[in-house]
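Missing here is one protein chain; the remaining ones are kept as they sit in the complex.
Let's turn to subunit A:
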Amino acid sequence: MIHFVLLISRQGKVRLTKWYSPYSQKERIKIIRELSGTIVSRGPKLCKFVEWRGYKVVYRRYAGLYICMCVNHDDNELEILEIIHHYVVVLDRYFGNVCELDLVFNFHKAYYILDEILIAGELQESNKRTVGRLIEAQDAMVEAAKEEASSISNIIAQATKNVS
């Protein structure tokens, strides 16, 4: 089971955190500080697993961004590595050549997408197209609501104009 997911930049800036096991805010901050130090300082030729407090942190680096997932020590590490990659592939398809800045300004999208891939720290959907379609559908619903709202406000505006 994945206990938490962290997206950290090389400078140690947090881009996304998702916690599937209960940690208090204090613990969360401590974990982030501890792990970003450890992971960012690891060279590129080392393995992608860090043993930490009896757990394992599996991470991958994409340009300046580290994506880390903390799992139980007997979980299948390689499977987790590819869950990370799967997530990145979906982000990439959604944003079109994703870069770190996309995730900075659209961090909420990163959350929506993650929620379609993982629930309860377990893989929910391994089909990247399915995930893409669901996210598009969500966006469409938000857009529709917005249009509806603006059309209503237009009607109201029109109505009040006519009255005046």
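Going forward, a contact is a pair of C-beta atoms (placed from the backbone, for glycine too) under 8 Å apart; a residue touches a chain by one contact, two chains touch by 3 or more; residues count from 1.
Everything below uses one rule, namely that contacts and distances are computed from a predicted model.
A.B. asks: Which of "Protein phosphatase 2, regulatory subunit A, beta a", "CDP-diacylglycerol--inositol 3-phosphatidyltransferase", "Auxin-responsive protein" or "AP-2 complex subunit alpha" is the UniProt protein name of the chain not shown?
C.D. replies: Matching "Protein phosphatase 2, regulatory subunit A, beta a", "CDP-diacylglycerol--inositol 3-phosphatidyltransferase", "Auxin-responsive protein" or "AP-2 complex subunit alpha" to the record, the invisible chain is "AP-2 complex subunit alpha".
A.B. asks: Which listed residue, A:A63, A:I119 or A:A159, touches the chain dropped from view?
C.D. replies: A:I119
A.B. asks: If you put the missing chain back, which residues of subunit A would it touch?
C.D. replies: Against the left-out chain, subunit A lists 1, 3, 14, 16-25, 29, 32, 43, 45-51, 53-55, 72-74, 76-79, 81-83, 85-86, 95-96, 102, 104-108, 111-112, 115, 119-120, 122-130, 134, 137-139, 141-142, 145-146, 149.
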